[in-house]
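A protein chain is absent from this complex, but the other protein chains hold their places.
Moving on, here comes chain A:
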Amino acid sequence: MIHISDPETPRLPPRTPHRPLLKLFFGDVLSAALTALALVAVFMLLPGLNWVTLDANWAVADPDLCRQGGACWAFIRAKLNLILFGLYPPSEQWRAGLVIVIILAMILVSLWPRVWGGRLLLVWAGAVAAMLILMRGGMLGLAPVPTSKWGGLPVTLMLATLSLGLAFPLAVLLALGRRGRLPIARAVCVTLIELVRGLPLVGLLFVAAILLPLLLPPDWTVDKLGRTLAALTIFAAAYLAEVIRGGLQGLDTGQTEAAEALGIPYWKTIWHIVLPQAIQNVIPPLTNTAIVMVKNTSLVLIVGVFDMLSAARSAATDPAWPAPYAESYLFVALIYFAICFGISAYSAHLERGVRARRHS
């Protein structure tokens, strides 16, 4: 038989044959075993699932009847404001709510690569100022609220965004310094990175929140929330610096040579040519660090900062309710998961863009 192939027809990869479902699940011994195992697991988890959904009480007025047979979601309903806003005065909670809206809106806008640049940074600076004024009050006719009364989701979101946002430029400087030719700068960067990475975050938070005020002169009063933010920022910066350094190492020296030969000044080369590529090289580990840092903000409860997790915990201690810790933690976990999954999905989207531009 003579087979004539037409050179114009592009060759398609061989199609994966469509397998009947029964064969897919029970086709061979391994598949059958895995299927059986999965079914067992589903049935074992079923009571838990039922507890969370079908058997749950969504709207019971009486706290004592709430826990009968299922989860007590009515509790979350009743305590939502406490979990979301902590001890923030109830009459002013619209301000904390507005802060959540602003921060989420700013994040959504910033997801769009088109808007990245100096102007976006200015808008962010303005947004942060607006959020601080809203939370703090004491001007524009807003009642003052001390930071010790701040709490819940706005604190979690602000700590996460601000610590990552402030850590990033710091990390870039640390990474550049560590790779640079100036011996003193390099020594400083290496020491800082290794020192911070060698300490547990909890220790760093203790130093910032409790030790630092004892060491500094008494009239140097920096707010505890501010000190906590500083500790988170330095911690994130040390890790981000190493990630970025990895990205810098993966960069071809030809890139800086080309920029040099074109007469582009050093810092502009770093900003417009080196960093964008270095960052594109390390999107997965950057995402990883960002997600870890979002969850790390929950450790601030150790030094008495009232983030969302601490707020949920204290809500559950209300003796009027039947100790609904599981419900509180599940609810908070859901919010953390939504944030972290969002970061993950966004980074996957960015990476697809990078890949499409590199080859095809």
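We adopt the following convention: a contact is a pair of C-beta atoms (placed from the backbone, for glycine too) under 8 Å apart; a residue touches a chain by one contact, two chains touch by 3 or more; residues count from 1.
As a working rule, contacts and distances are computed from a predicted model.
Visitor: One chain of this complex is not shown here; going by its UniProt record, which of these names is it: "Amino acid ABC transporter ATP-binding protein (PAAT family)", "Electron transfer flavoprotein subunit beta", "Dipeptide transport system permease protein DppC" or "Lactate utilisation protein A (LutA)"?
Guide: "Amino acid ABC transporter ATP-binding protein (PAAT family)"
Visitor: Which residue, A:47, A:276 or A:304, contacts the hidden chain when the whole complex is considered?
Guide: A:276
Visitor: Pick out which of A:44, A:140 or A:261 touches the chain that's been left out of the picture.
Guide: Checking each option in A:44, A:140 or A:261, the one touching the absent chain turns out to be A:261.
Visitor: Touching the hidden chain in the full complex, which residues of chain A are there? Just list them.
Guide: The list for chain A reads 252, 254-255, 257-265, 268-269, 272-273, 276-277, 280, 357-360.
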